[in-house]
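Let me begin by handing over the structure; questions about it come next.
One chain of protein is taken out of this complex; the other chains stay put.
Coming up: chain A.
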Amino acid sequence: MSHAKRAAEFLLDEDRTDWHDQSLWHVRSKRDGSIAGIPEWEALRQLGSDIKDNVLGNLDAYLEQFEEKARANGVIVHWARDAAEHNAIVHGVLEKHGVDRIVKSKSMLTEECHLNEYLAGRGVKVVDTDLGERIIQLKKEPPSHIVMPAIHLKKEEIGALFHEQLGTDEGASDPQYLTEAARQHLREKFLAAKAAITGVNFAIADTGGIVVCTNEGNADMGVHLAPVQIHCMGIEKIIPRAEHLGVFTRLLGRSATGQPITIYTSHHHRPKPGGEMHVVIVDNGRTRQLGREDFRNSLKCIRCGACMNTCPIYRRSGGHSYDHTIPGPIGSILSPGIDLKKHGDLAFASTLCGSCSDVCPVKIDIHDQLYKWRQVVSEEGHLTNAKRLPLLGAGKALRHNGLYNFMGKAARVALKLAPRMAVYNRFNAWGKSRELPESPEESFKDWHARQQKDNA
């Protein structure tokens, strides 16, 4: 199924679409408000972008440096080429310690690797502890947003879910009440877990440590109580030095939710006394993306979600319509590199308005990359006929002056005479939700020629 079809399903509920749109725009507005207090914001974005550029060109050296320092700190470092190897490594660590229940804080990488399903299949119970993640885990759905995983759900739906699964009062939907119920429910899980898994926001080459940012404190509750802690990171999470955290912590919270910083910015360097600390470094297609000159900038992403919150398509189609771990504009430039045939249509889930690139804290040229992916999709022959045939026709008309003039004239006459059915039918995907403007009496070309003559 295409993005357009899934979006059409989302759009069937008009009230929900409007609500979703407004919720995300509210977050985008908070972002605008919080950056207004930083006069040097644009310079800060440039710094973030420049640091990440340096990282991409020296990724191998930084990873080696990170590994060396981390090992010296007593951290066990693993390398995984792909999702399967990542999952096997994590399972291996758990097996070694005889762990059958773990708590996990938000990690888009483990979502990408489908770690939960893998571990469940091997008898390990995984409890997601971020409230939004727990909600969708109980609902058996994937996240629809990378920062706010349950942004697509209304409180009444969450209330019904909690009533069914956690025994909250029937009909109760007050967020305060539901959050308290989740707090009690998850505290038990934290106290019982023998291992904790987190994602990684930043890994510092210079110190061999990792940084995890949360608002709820769930990552810390898990990691500090369980004897075994495992942190899973993509290779691109590396930053060179501790001082660069100054740049990225200032960018991340403001871009994500309009907060001046996340409530907790946790720096892990050594295992707790008597504990074990593991870091799993994962490639899973990232080195391939690094080799694509037009698309490697996508690896600079710090996963703030600002491009989703601002995107007119994302806001009105919902995260699930992208059918990929990372939805929205950034997901649409990452996913075609993983599976062009499956995700190529996401390059078209955009108006190319450029708002995503404008808000990106590390200045990724997201909308330019969307445009470039469209060309790749076309060249590799993955366009649907509904797009390919009209584009073929348009290409021909635009290349030939005479044909273009004729087509314009013919269309102006035909649109006036043709019955509505002839224009708005199932072959015209464009006309499904759009109305053509009134067709003018003459073309711009004719009008311009007349003006020139009159002025002469």
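We take it that a contact is a pair of C-beta atoms (placed from the backbone, for glycine too) under 8 Å apart; a residue touches a chain by one contact, two chains touch by 3 or more; residues count from 1.
Convention: contacts and distances are computed from a predicted model.
Among the names given as "L-lactate dehydrogenase complex protein LldG", "Cytochrome c-type biogenesis protein", "Phosphate transport system permease protein PstA" or "Dipeptide ABC transporter ATP-binding protein", UniProt records the absent chain under the name "L-lactate dehydrogenase complex protein LldG".
The chain omitted from view is touched by exactly one of A:Ala7, A:Ile35, A:Leu59 or A:Met233, namely A:Leu59.
Contact with the omitted chain, checked across A:Arg101, A:His269 or A:Arg412, is made by A:His269.
Interface note for the absent chain: among A:Lys154, A:Arg316 or A:Arg412, the touching residue is A:Lys154.
With the whole complex as reference, residues 23, 26-27, 38, 40, 43, 46-47, 50-51, 53-54, 56-60, 63-64, 73, 79-81, 85, 129-132, 135, 148-151, 154-155, 158, 175-176, 178-180, 182-183, 186-187, 190-191, 204, 207-209, 215-218, 220-221, 223-225, 235, 240, 242-243, 245-247, 249-250, 253, 257, 259-272, 281, 283, 287-288, 290-291, 293, 296 of chain A touch the missing chain.
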